[in-house]
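Here it is, the structure, as structure tokens.
Every protein chain except one is present and positioned as in the full complex.
Read from first to last, the chains carry the letters A and B; within each, the first residue is number 1.
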Amino acid sequence: MTAMLETRGLDRHFGGLHVTKAVTLQLQAGDRVALIGPNGAGKTTLVNLISGVLAPSGGEIRLAGENVTGRTQAQRVRAGLARTFQITTLAPHLPVQRQVELALFEHEGLTGRAWRSIDGYPVLAEEARSLLRTFGLGAHAGLATERLAYGEQRLVEMALALALRPRVLLLDEPMAGVPQSDGARLLAALDTLPKDLAVLIIEHDMDLVFRFARRIIVLAEGAVLADGTPEQIRNDPAVRTAYLGH
Amino acid sequence: MQLLANVLIDGLAYGMVLFIIAAGLSVTLGLMRFVNLSHGAFAMIGGYLAAMLTREAQWSFWLALPLAVVATGALGALLEALVLRHLYRRSELDQVLFTIGLTFFLIAATNALAGPQVQLIVLPPFLAQSVDLGFRTLPVQRLFVIGVGLLVAVVAAFAVTRTRFGVWLRAAVDHAETAATLGVPVRTVQCACFAIGAALAGLGGVLGAELMPLEPYYALKYLVLVLVVVAVGGMGSLLGSLVAGITLGIVETASKYLASEWGSLFFFLAMAVLLAWRPQGLLRRGAA
Partner (left out) sequence: MTTSDAPTAICRAPRCAPPWRLPAIVLLIGVAAWWLMPEQLGLLTRIAFMALLVLSLDLVVGVAGLATLGHTALFGIGAYAAGIFALRVHPDPTLGLLMGTAAGAVLAAASGAFLLRYSGFTFLMLTIAVAQITASLAQKARDWTGGDDGLSGFTMAPLFGRFAFDMEGRTAALYALGVLVVGLYVARRVVDSPFGLAVRGIHENRARMAALGTPVIARLLAMYTLAGALAGAAGAVSAQTSAIVGLDSLSFAVSAEALVMLILGGAGRLHGALIGAVVFTLLHHTASSINPYHWLFVVGAALMLVVLVPPRKAWDRLRARFAFLGGKASASARETA
């Protein structure tokens, strides 16, 4: 079965710094994989490489078998790859519903249309509102995004990624900066992700990782240290060593 | 050959004037990230002060020049301490709007006080003559400007790399908050830097009065040229401003001599090419 996402020998240098070292991994449809590792291991860099924000110094990236290594971020999104950001990256003044509609417009290829008003797409509008409702944000659809609580903004990040109907979803520390009180909603949202979606999640919260992930990849100093089930990772001595100073 | 020499000398002089004026702006932009579009006004004020002193008060040029420069610096310090420092935290757009408004205001004030006519600075006989080097005669004024420019560049380089102030400056450029916790008097550095930049602008205004006539719109007209030098040289880089100033000064002078119907085309073409090649500036970094 062709992997939904595959990297082969992915490398990245920053001047003299070798930040990503020959990373090879695979994600199948429906996978729930967590990417963990000490600070500075290069997890976000890896996500940036896969999503196209950074260009690799070497190696290959394949999306459902297709080689996307040379493609731009936008092209990879259209090929079915979506991501969220560790630091919330939203348009602050747009109403939440409009922002989700933007994702839907973009997915349907409608952002080239310059004449009909955005109010003239009732089906898309309802789809946006319904998506927000599944995240418990229905009551805030009309608010400017910056008015939402931080935890709710993290949920909007996720909603936007899902609005793109991706085949592969990269979540970069979705719980980062979210107070405990809002954490439950995020966890619930993670449980509702489509079953055939391949999900790679970077997280530091170990409870979440062991609860959510069926497979764990450990990254240390830019290289894959271990790749296996939660049980295997828990008992791996190399992993324990990598975390000891942590 | 004669033409080439003229272009080089005049171009170098023009470039030095641009550098001297731009130096202060480059450091302000690079160090304090403060977009000060009223910088041209300091050059104008320095020039006007020298003109007033030499013409109305009949002072000697050699007295008027330092006084005009110091006065402009003092004015800069005053402005910075009283008004401009409150804008450091504001958005770039707010800074642009305020300083442009200040410039407009100063232009109108200059006109109200001194009228719209061009102000001339009375040069001492020493500078007004030409010196015969045997193979060529060169106007002393041009040599004086080039000399001052080199002096400024050398002193600035020395000050930044060898003195305590220079260390503080570079620390404050690289990381203001950390510098403050390490005991660097950041506020003093900022105010001093701004004042020195204003003083240098005033110096440039005086030295360049022949090439850039002093009239009320000066503050806006030559702002664009100075901004270009800063952009091409790289914000915060004194050496960059020097290289950019000289390059663009020579280009502009050459085009004036050889292709005057094309106006400033080559100046801006050169600028566009250089910026497109190095968008961050030729030598972008912290100060020098």
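As a convention for this text, contacts are C-beta pairs under 8 Å (C-beta built on N, C-alpha and C of every residue); 3 or more make two chains touch, one makes a residue touch a chain.
Treat the numbers as computed from the prediction; the structure is a model and nothing was measured.
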| item | value |
| --- | --- |
| Listed residues A:Asp11, A:Glu60, A:Glu106 or A:Glu221, member touching the removed chain | A:Glu106 |
| Among B:Leu18, B:Leu49, B:Leu65 or B:Ile107, residue touching the chain not depicted | B:Ile107 |
| Options A:Thr2, A:Asn67 or A:Thr89, residue touching the unrepresented chain | A:Thr89 |
| Positions on chain B where the hidden chain makes contact | 87, 90, 93-94, 97-98, 100-109, 111-112, 116, 216, 220, 224, 227-228, 231, 235, 261-265, 267-269, 271-272, 275-276, 279-280 |
| Contact set of chain A toward the excluded chain (per top definition) | 51, 53, 73-75, 77-78, 82-83, 85, 89-99, 101-103, 105-107, 110-119, 121, 125, 129, 138-144, 146-150, 153, 160, 164 |
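One rule holds for everything that comes next: only the chains that are shown with their structure count from here on.
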| item | value |
| --- | --- |
| Rounded Å distance, chain A centre to chain B centre (Cα mean) | 49 |
